[in-house]
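Here the complex is missing one protein chain, while the rest keep their positions.
Chain naming follows the written order as A and B, and within any one chain the residues start at number 1.
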Amino acid sequence: MTATARVLPAISTGRRVKNTFVQGLVWLAFGLAIIPLISVLWLVVKNGLARFDLTFLTHSMRGIAPRDAGGGAYHAILGTLEQVAIATVISVPIGLLTAIYLVEYGQGRRLARTISFFVDVMTGIPSVVAGLFILAFWILILGFGFSGFAGALALSILMMPTVVRSAEEMLRLVPTELREASYALGVPKWRTIVRVVLPTAFTGIVTGVMLAIARVAGETAPLLLTVFITNSINEDPFNGPQMGLPLYIFDQMGRPNDTAIDRAWAGALTLILIVMLLNLVARVIAWWRSPAKAR
Amino acid sequence: MAKQIEVADLDAYYGSHKAIEGISMTIEPRSVTAFIGPSGCGKSTFLRTLNRMHEVIPGARVTGKIRLEDQDLYGAGVDPVSVRRTVGMVFQRPNPFPTMSIFDNVAAGLRLNGRVRRSELEGVVEKSLRGANLWNEVKDRLSKPGAGLSGGQQQRLCIARAIAVSPAVLLMDEPCSALDPISTLAIEDLIAQLKNDFTIVIVTHNMQQAARVSDRTAFFNLAGPGKPGKLVEMDDTSKIFTTPSEKATEDYITGRFG
């Protein structure tokens, strides 16, 4: 036995190597995940700027042949705004009321558990299926034509479960004591919900709604089946085919010439800006709210 | 294999908050050293610097020296993993791996060091469980989950798990505070046995417990809220509990504290 016997046992090289190896893999995974994000954003900005001009934002594609330069996405931007607004008006009340039912009235009931389960399942419905449903039901069976409103119906099916989930989460954050204090004053439950619970959860719900809007604003497939495609400005969402920004990108990128592809990139840039703006505003609202929560 | 620990001028931080300051002490091998002091004075923090578990917390860091025999634990090139292998730890709340059987819980540390023959493993598991006074209670259900044991049994399982890797030092942070009196007694008996093989450091809020199990006692205190905790004095347990040299120690022990 030597005097310099090691006090600390050595960790085997195998274990060390494995540990370092996994660490490397994990960093690599993160790098791999970020590369496409950078690539997509970079190409969208680089290629999108070529046509991201005033003409693009203020003109439609009316009278512009595929090979022509010029033309814009005004009709598509307008359509998207209208469609998303209508979808919001439809899905937020339904989603919010459902969330209220789940949190305030349904606790432990079988119906609530069923609804909750299917809300989760509903988040997984492919958007193209939502479009097909509106196509089958609204357009083919009820006989309404293609319209922005039909597209909004399809979008609202995609929005509802997201709104329910985020609103539910926010309502659950409202402390029970707040409700009980209100009940103790003899305030009926529904008025407690409307006057106390909803205002407390308000900013959180708004954040959730904005994220839901951001999500459906980029949906293309449901619009393709319900709004159809037009090159002209159609301000009326209830009559006749409209355009939507995602649809516009899809339409332009399918045309095999550079002027159309440029327009597609500019459309993509516009869409990403809109979506990112919505995300950012939602984040700012959420951040704004957080000091209040700590209070 | 029990070893001596020497601490010199140790400070520990959580981010910019200094939790303990200027701690120097010698912890003797084959003995039980108890840390006592009011809540928040940094006993746990100090204990966790002894096996480099402190730095696991984001932003936490340590300055000063800790020597295990002649090895600087915070020296350059020292792997915290091998420090923790040598200085084992038992936590306040029993934390057996819920997805593992009783056997696998005890074998977990050994298995980390590569392939071990089953027969060898069985030997060590039995020895450790016997060492933790748990063997007779669990020998017929080694393949059952460890989470199915009572709180006291779980804590002894955690002790068995810690001693299975034959560490030199065993750190215990309030190991009985979540247990009933009978289980507490069982653990105290166990500590008395374990000190034949290990250097034992135990944090406790229970004065009687400190008096019963420990050979040496260290009293920590903090000057005020937000100030770092300090070692007030350290002496033989009998001396600390009868004739402490510091007034603060006496006040604390006799309950005149605060």
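Here is the rule we go by: a residue touches a chain if its C-beta (ideal position, glycine included) is under 8 Å from a C-beta of that chain, and two chains touch if they have at least 3 such contacts.
The criterion applied here is as follows: contacts and distances are computed from a predicted model.
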item: The complex's invisible chain, by UniProt name, from "propane 2-monooxygenase", "Phenylacetate-CoA oxygenase subunit PaaA", "Transketolase family protein" or "Phosphate transport system permease protein"; value: "Phosphate transport system permease protein"
item: Among the chains presented, those that the missing one touches; value: A, B
item: Residue touching the undisplayed chain, where the options are A:Leu78, A:Ala214 or A:Met243; value: A:Ala214
item: Residue touching the undisplayed chain, where the options are B:Ile5, B:Ile23, B:Ala162 or B:Ala218; value: B:Ala162
item: Where the missing chain touches subunit A, by residue; value: 11, 15-16, 18-19, 22-23, 25-30, 32-34, 36-37, 39-41, 43-44, 47, 93-98, 100-102, 104-106, 111-112, 114-115, 117-130, 132-133, 135-137, 140-141, 157, 160-161, 164, 183, 185-191, 193-194, 214-215, 217-221, 224-225, 246, 249-250, 253-254, 261, 264-265, 268, 271-272, 275-276, 279
item: Touching residues on subunit B - with respect to the absent chain; value: 51, 53, 56, 58-59, 81-82, 84-86, 88-89, 91, 93, 95-99, 108-109, 112, 158, 161-162, 165
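Keep in mind that, in the parts below, only the chains that are shown with their structure count from here on.
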item: Averaged-CA centre spacing for the pair subunit B and subunit A, given as whole angstrom; value: 51
item: Residue numbers on subunit A that touch subunit B, as the complex places them; value: 6-12, 14-16
item: Subunit B residues touching subunit A - in the complex, by the definition given at the top; value: 3, 68-71, 78-79, 81-83, 85-86, 112-114, 168
